[in-house]
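Complex shown without one protein chain; remaining protein chains in place.
The block that comes next holds chain A.
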Amino acid sequence: MPWLSTLMGVSVLGALGVTLVRNDKLAKQFTLVVSLIVLALTVAMAVQFSPNGDKFQFAETYDWIPAFGVHYGVAVDGIALVLILLSVILVPIVVLASWHDAEAGKRSVRTYFSLLLVLEAMMIGVFAATDVFLFYVFFEAMLIPMYFMIGSYGGAQRSYAAVKFLLYSLFGGLLMLVAVIALYSIAGKGTFMFSDLVGTIQDVTTQKWLFLGFFIAFAIKAPLWPFHTWLPDAAAQAPAGAAVLLVGVLDKVGTYGMLRFCLELFPDAAKFFTPLVITLSVIGIVYGAIVAIGQTDMKRLIAYTSVSHFGFIAMGVFAMTTSAGSGATLYMVNHGFSTGALFLIAGFLIYRRGSQFIADYGGVQKVAPILAGTFLVAGLSSLSLPGLSTFVSEFMVLTGTYQRYVVPAVIATVGVILAAIYILWMYQRTMNGPTAESVKSLPDLNAREKWVVAPLVALLLVFGFYPKPLLDVINPAVKDTLSSVSVTDPKPAVPVAQEGQ
């Protein structure tokens, strides 16, 4: 069964279907059903995945544009599989969470949900693409639905944020296009299939140039310091649901691209640029955390924490040890859930009070204990409290990096401490203390919102205690990736006890 095409097909047909439904409420229910069907199908596919089987499974390859050597080629390895799972789990949650988001702006509700499903199809496609050209097509095309979601349904500065988001990403993408074309020409294979292109570029100077073309696009997408400035704007202006998908999934395309394309296609260049990337990552970790502490706007704060977290992920990718690589991949998934939960619960809060500013809140805990409690859990996961999922991945990244790069790993642990400050301080200012006058009558989470939060909190807890199923899938894929970069894990000189947790 062509699993991956089916997944995308169901999403796209669902998107078309939503535009045909005349009634807004029906459209929402329809979207929810479609996204749940996609989730069910994905789970059905995932259980058939054999972690120690072929590298790429569920492969489908058809000629798309023979004149350019372009294929419609999709397949998943462990890394792609968990990211697709992340996407399809988040979509129904976002649908449920966005139930009333689109109504605020008096704009077409159906369009919003239709865009959401189009985006879902593209998110699946971008992770599943095994043809570099197809990957590029999804990479660029998925900007458009997100652009409209931010621009049409976002906050007051929405059109500025949407345009900034689009132009940054588009510019990066166009640089990547040049590299894609050059890769094709220089490889001279007449095909864009990823597996045929691996290892074709031997010349190190060429590798470096092509690496830069890909890397800048991914660094903008991820976003890595200093390419991050679009993210706080876009995430703060986007409706909460779109922000979750933006930060939780779309940005992962950047770090996923680094792991899949930058490392495997240009191994020598990747090694050459590793010190630079590690440096940028460490700066991003510390900078993002410090700036997050200074934010007065909750959504911007969460966006900056993500800049810090993406520093960890990029560091893990480029540390090139199995532990760090697997940790980074796991981090991509866990960050999606924890930041997703933070954005959504903050969104619920903002929807109630009508303000994004921390200063407008205080003592919410007393009037809305469930909201505050779940917010705390999500926050604690974000600051990597042991027992919650992000801890495992952050720990793996740090120990994995420490094996090879001691100083960056040590500096990065500062980010963990800063994380405690920005999360707990935000929690303290909004949820604790005397109840502010304006939030006295704030209702607690309603049933729909509880349904949104419950699966996320459950996932945070489950993967916090038992990340093995994910790691079983991720590990072989990461090992395989690193072996094609031909690096082996360094032997630990001394048994490492990581500090700072």
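Definition applied: a contact is a pair of C-beta atoms (placed from the backbone, for glycine too) under 8 Å apart; a residue touches a chain by one contact, two chains touch by 3 or more; residues count from 1.
The criterion applied here is as follows: contacts and distances are computed from a predicted model.
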Checklist entry - What is the protein name, per UniProt, of the chain that does not appear here: "NADH-quinone oxidoreductase subunit N", "Succinate dehydrogenase / fumarate reductase iron-sulfur subunit", "DNA-binding protein" or "N-methylhydantoinase A"? => result "NADH-quinone oxidoreductase subunit N"
Next on the checklist: I'm checking contacts with the chain that's been left out. Which of A:137, A:246, A:315 or A:445 qualifies?
Outcome noted: A:137
Item to check | Touching the absent chain when the full complex is considered, from A:21, A:37, A:59 or A:175 | outcome: A:175
Next on the checklist: Tell me which of A:9, A:53, A:66 or A:469 is the one touching the absent chain.
Outcome noted: A:66
Item to check | Hidden partner chain, touching residue among A:163, A:290 or A:421 | outcome: A:163
Checklist entry - If you put the missing chain back, which residues of chain A would it touch? => result 64-68, 107-108, 111, 136-138, 140-141, 143-144, 147-148, 151-152, 158-159, 162-163, 166-167, 170-171, 174-175, 177-178, 181-182, 184-185
